[in-house]
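With one protein chain removed, the remaining protein chains of the complex are shown where they sit.
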């Protein structure tokens, strides 16, 4: 779960990571309350789950109360890349001497956390690595709650950070790392980490990505999860404990399967035959008829989808439950084609139920045969 | 450093290990202040670094104020096994249903901590192990600050501790272990750990042995170290950073050497020849003439010692410094014989100095030769 | 021979008194697995399906000389249960739960290595040596005894493969669910040496997918140490970047790390047969056995 900027700042504050002062506002009325709390000029930033807000007009400055109210109200009324701006984040404007980069994330190769720091920041880290690889320190960290002093000293020596910033830098690293561990982060990034004109280090903007599987430990952020999930079908699916995955904006096929591997395999095979999957839904294990009915309705409600491919290899999942789910939903979905492959537990029972539904459901035996059927249909 | 009972109780209290209420008193006048703070009867216990206080009259009961003042003053005036009673510990008298045993100590084989628990307690643990080995649970603990719940559950299941005591038992174990780790203990023992008539677990008596090498981390107990070291020569030696080791009450030889191994080897060889070492002093590495002078004076001041064997294999320790130390002290020590072996750094220079002192110093070349000389002298 | 689980396995089931634990204990017993003890804190002294239940793994180990444990516990309790198993000296710990926090697995992965414990999973169906024993929840009817080894990040792709193999009359030696999480207890590289030295395995099938670098590391290892033929499938070629495909581990970074292309290229260079699909695996296996 990727936190919005204002929420990232909240957790920075919680862990005493020095960051800029700011207020969150979700209605024009609330703007008045912010006036007086920050010194002008202030920065007003749209809080939406997408990049390049600035270019879209989602970041503005206000020199005084009037501008604050005007610009704030304007941004609150905007929509950026189709996303309605529900919240804005109003912060002090910081005078910056230098922009740096600091993050903690997972290193898949070593299965450990990694600290990445560069005294050049403000842009995407991949860009920094490309331009100034020698100015990037990347240190794998042992499993643990704290970061060792000698590790930070190494980073300092490696990147040549000035003596006068050492203490503040170590302090920020320690606190951000503690936050990274305690909040089950996959990423805790400060970019830019600025040196202010007054010579202090501050987190100006941050990205915090929290492990979905650990959200139960963090109820204070969990409640914001649905708010920032902008795709209504993802939300609907989550309500039934399904994973809905938008694949391509183009495409006309929706895939329903009972496992991540099978979904990927289905998409791979379909794509290989020149067809395009627009979305997929993972039922997980052991879905019942009623839940399967809902899954079908969700996928069918995507206007792009005109063909649904149900590919089930049942272990815990029972083929007869799948078939009953199809039966229950068949009148509610207006999809053009429905191709079904059933294998595994209670296969025969399931096939019988499907055959009884009749209509133009295409029953296939095997994944390959299913994809063949899809391809034939497309060629018609 | 083995803490006296009252001090052990102080650290129990500090770590919230449930233990009995008590007060420490070092003058008869202070006794009055204790009256009223505890319900009668109370127990009065002499605080000396030796076992079997009870038999020596060092433990008494008082039913009322008068008895408290009388018995307390009596014990404060006692001396037990030659040790003056400087402090008494006055505690509530607990009604006991059962006595158990609990300790944390070092397991030399695995190099880890070990928990030892027995629902039979009150006597020495070795006795318990002998009588009821099946009632003793011994669990090696991984390195760490905390003890795992499943480890304690295992101990409970293994020893059949009653359900109603589980929570208090786990609590005491966790707290005692934390104390054991934080106070750098070699031993943290509660014996007996009692079940009171009211059904609660309490530490009635305890032994706490703290690693001398870690005392710098525990200034609050370090200051009591000298107080409980009853041998004045040990204290004197410590003042010069030497280790004085009393070996046998009998014997007439004092050994001075520059290393633990060499001291043990010297004692072994001397003992093998039928002679007896009464004490030894380890100079450590790099002692200077002035310090060596003090070392000689300390060993010579032991009235048992009529022969001193100085055995030096100098690496950091310089033979000439040793010889100068001997020269400086020669008039202040009235030892019968002085046998000196010098080897290593600046050997020749050292030998020359010794030769110049003259007198009846016996210079020998080699450890064996030294022991030979000692034996010959004894046979005269 | 086979490895991990077989006729010599003396299995502990942690979480045996739970619904899933009891159900699958029965399944495992029916398949012939020797389940010697169960562990559920607070349920010590009871019995499930004739299996004695203890409060602690340590007691179960001592009383039954167990040599493996399988965990049927929810993801919230996986860390605690696996930690207890590792610290109690169980040499092989198999975990099932889907949805374990990554930071929990980070700690367990390294703890297991440090203590010399083989940790398998989570987000895995477990391990099966067909005809001998199984530890996990896999639908064992589709497996058959034979000489092909299979290890997989995905349960469904593995089922599909094993199903095709069975229909073609090709059995398996040991099938290991490495699991779909970002940090598995054991990776392909950790399991490969067992296949290499197992005299009952002739061919190894490795079912990988996008995300991470396990397949790349496996390629390096295979190049150096594996003499048996290896067939690999990488699922997820057409998955969008920076999007979770359900498995926590199946995600290609915005910078392209973890792409199917990189994996296939490295595997090919290591002499591994690349399969385009589960059906393609079958085609290649047939040329090798």
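Labels A, B and C are assigned to the chains in the order they are written; within every chain, residues are numbered from 1.
Following the convention adopted for this analysis, a contact is a pair of C-beta atoms (placed from the backbone, for glycine too) under 8 Å apart; a residue touches a chain by one contact, two chains touch by 3 or more.
Remember, predicted model here, so these are calculated numbers, not experimental data.
The omitted chain makes contact with just one of the residues B:14, B:32, B:84 or B:268: B:268. Residue B:282 is the one among B:148, B:282 or B:362 that touches the chain missing from this view.
Of the listed positions B:16, B:74, B:211 or B:306, the one in contact with the omitted chain in the full complex is B:211.
Although one chain is not shown, part of chain A still touches it, namely residues 142, 148, 150-151, 153-154, 157-158.
Residues of chain B that touch the chain left out of view are 106, 108-109, 111-113, 126, 142-143, 181, 184, 186, 211-214, 216-217, 243, 245-248, 257-265, 267-272, 277, 282, 284, 313-316, 343-345, 367-368.
Methods note: only the chains that are shown with their structure count from here on.
Centroid distances built from C-alpha atoms place A farthest away from chain B. Relative to the centroid of all protein Cα atoms, the closest per-chain Cα centroid is that of C. Averaged Cα coordinates give chain A a centre that lies 28 Å from the centre of chain C.
With centres set at the average Cα position, the gap from chain B to chain C is 54 Å.
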